[in-house]
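Yeah, one chain of the complex is gone here, protein chain that is, but the others are all in their spots.
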Amino acid sequence: MLNSERSPLKGKRVQLMATCLCDAFYDDVAAATVEVLEHLGVEVVFPEGQTCCGQPAFNGGDWIASRKVVRHTVQTFAGEDPVVVPSGSCAAMLFHGAGLEFENEPDAPAVAALGRRTWELADYLVNGLGVKTWSGRYEATIAFHRSCHSRGTKSSEAALTLLQAVPGVRLVEFGEGEQCCGFGGTFSVSFPNISAAMGNLKLDHVRAAQPDVFVSGDMSCMMHLGGLAAKEGKPIKTQHLAQVLRDALKGGAR
Amino acid sequence: MRFQPIDQFAAGLPADKRASVYQSTKTTHEKRTKLLFDQFTDPNRLRQLAGEIKQHALENLDTYLPKVEAKLKANGAQVHWASTGEAACQKVLEIMQARGATKMVKSKTMVSEEIELAKFLKPHGIEALETDLGEFIIQIDDDHPSHIVRPIIHKNRREIAQSFEREGLGAYNDDPETITRRARHFLRHKYLAADVGLTGANFVSAESGRIVLVTNEGNSRFCLAATKVHIALIGIEKIVPRDRDLGLLLNLLGRSGTAQDLTVYTEFINGPKSTAQPDGPEEMHVIFLDNGRTDVLASDCREILRCIRCGACLNVCPVYRQASGHAYRSVYPGPVGAVLSPLLMGGKFAQKADLPKASSLCGACHEVCPVNIPIPDLLLRLRNRAKEENVPSPGTPPMGAWALMASQPTAWKAALLGGKLLDYVPTKLIPVPALQAWSAQRALPAWRGGEFRKWMKQRKR
Partner (left out) sequence: MSDDREAILSRVRGALAPLHERAPLPVYDSEIAVMRSLIAGRDLAELFAERLKRVGGLTFTSPAELVAHLQAGQWRHGYCDPVLWPVLAPHFGPDFTVELTFDETRVDDYAFGITRAAAAIAESGTIILDDASTSRRLAALAPWVHVAVLARGTIFSDVTQAVAALGADRNVVWCTGPSKTADVEGILIEGVHGPGAQIALLV
């Protein structure tokens, strides 16, 4: 449903888009992404000039501001190498959202070209590299949150394929898995009541499933849900898929 | 106003109302999904096809409208056109007055809500009675529907029983079956006494001029069995190219709206009654209504006109589930309403420019839409339009400074280090509204700005 058509892959060198959230809060997720990719023999290049995918302003309706950031991103991630992002949301921004706001812009083709070589991490691992098995061990019961911006893409299925492949991982389902966590970027601060209510509903479902770790491919959802749980004084352990894969290689939960 | 109006409305909604809206939308959504995926190998392909069919019809309305007009006339119907809601109301009044008619029974039609027909007719001495049970209750309560398919999703049986008692429909009794029987008994005599039956249309086939109407209660059928004049009030977007397309659309409509293979009564109306049939309208009028639809057709959100009013997007929407329908201040609530309602405002777009903000852009609406409308994309386009038209947006953080920073790596890196401040200053003391709104309910993770870059540089390959 999303415009997520991919160019065929050549070689095993990628550019890492760490995402602004990892840049500011979740450095370990970005580091785990690098370690996972390198474990698979992928050469990871980190363009120093990167900032953000442009989504906050895009979702907020300020497309002039957003396009400025997207143009910067297009410049920063020049070349032919695939761009790998440990976030379904930022990936979708580049292969779908940016196309929408550049529809009537002269540089739309360059934006579309970046979109075609942008991959969400799990999608890249499973559907790009063909990874179906995982080594090491990670003893944990895991609930996996299908983040909304992976709807219509292959990312959630890919993430589940990987988690199922990790020795020691037990996956548990929880209620209303198709429902949003309530983050939604600026939505979380302009609709704080609805946003928190949605988040608490999600937390109720997740807690009922009693996982050791709550895992997602998007740290934005985890920041919201983890933040709600912590504020309530009932913290939950959240991790990114990349952290689970990396920790498995290192022999278990850290 | 600190936050968005819909958020404030949701915060003030009584807990029992929220719970009942949540429960019934969730149940219908889950049944819908199970039904479609149990019965068809590729339900998503059905939705895509239906979307393509309706998009084709919309983009060829210039040929289909005259075509359907000719077919309707050939079938014996009279065809009228109304640019605005007022013009449509006026036309209905003329038709009734020309026949000395004073009593109308109405089948459920969102279009008549949109143009406030009953309110218009009342001072002219015309009773326009709603016959759908939910709409009837809305009418006696002088209330507004809060869901496209389930107008009284916001009311409980006790409130309904009180209304019935007040209207002289029997002593207080809140048993749903008793409520329904009382309405049955009261309304059937109203149908039989009425002069005119007014309906909408779910679809009109350009190929045959066939009007398709679906109801579960059988009220449109009763309108068309008891009265002698049929007026069908139809938005110009209801046209489908061919009869065969109706099969696909009907299969999707019942399942998407109410989790039924087919809605109970599906009527195909090909003109006034046949001469041999004793019951039903001898005269049929079709009023095609624009009322802003051509503006929507001209916009970059024309896909919203594909909508077949099934309500599936309301049922799945986490925001609708928390806020209920009245939060949207419009006849059309929920995700579809958040797109359609501001567009139908024409020059007064700003008054409803907040509706497209009422979404986390989760995309569940797009995923369930039987005509595959990319609702999140349309919400985003309208947010951009609101920004371009400088409509104020409470609670939305300004993005200009952020964009400057995020397009200059040096400034960005400096900010990553500066953010460290967050660890030392209590968030309550930082005068950024977005941060305040975040922190009221959620903890912020520890600031780790620049740490990954450091790690990346330092590590030896």
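Of note:
Order of writing sets the chain letters: A and B. Residues in each chain are counted from 1.
Heads up, the rule we're going with is that contacts are C-beta pairs under 8 Å (C-beta built on N, C-alpha and C of every residue); 3 or more make two chains touch, one makes a residue touch a chain.
The shown structure was predicted, so the numbers you read here are calculated from the model rather than taken from an experiment.
Counting contacts over the entire complex, the absent chain touches B. Considering the full assembly, B:280 is the residue among B:5, B:280 or B:376 that touches the omitted chain. Considering the full assembly, B:52 is the residue among B:52, B:389 or B:423 that touches the omitted chain.
Only one residue in the set B:102, B:216, B:408 or B:436 touches the chain that does not appear here, and it is B:216.
Contact with the omitted chain, checked across B:263, B:341, B:384 or B:439, is made by B:263.
Within the complete assembly, B:250 is the residue of B:129, B:231 or B:250 that touches the hidden chain. By the touch definition given at the top, chain B reaches the unshown chain through residues 20, 23-24, 27-28, 39-40, 42, 45-46, 49, 52-53, 55-56, 58-62, 65-66, 75, 80-83, 87, 91, 131-134, 137, 150-153, 156-157, 160, 176-177, 179-181, 183-185, 187-189, 191-192, 208, 210, 216-219, 221-222, 224-226, 236, 241, 243-244, 246-248, 250-251, 258, 260-274, 276-280, 288, 290, 294-295, 297-298, 302.
Quick note on the criterion: only the chains that are shown with their structure count from here on.
Partner chain B is touched in their complex by these residues of chain A: 1, 18, 20, 22-27, 30-31, 34, 46, 48-52, 54, 56-66, 68-69, 71-72, 76, 97, 100-101, 148-149, 151-152, 176, 178-180, 182-199, 201, 223-224, 226-228, 230-231.
Across the interface of their complex, chain A is touched by residues 3-4, 6-8, 10-11, 26, 316, 318-319, 322-323, 356-364, 366-367, 372, 374, 377, 380-387, 393-397, 399-400, 402-409, 412, 416, 419, 433-434, 437-438, 440-453, 455-456 of chain B.
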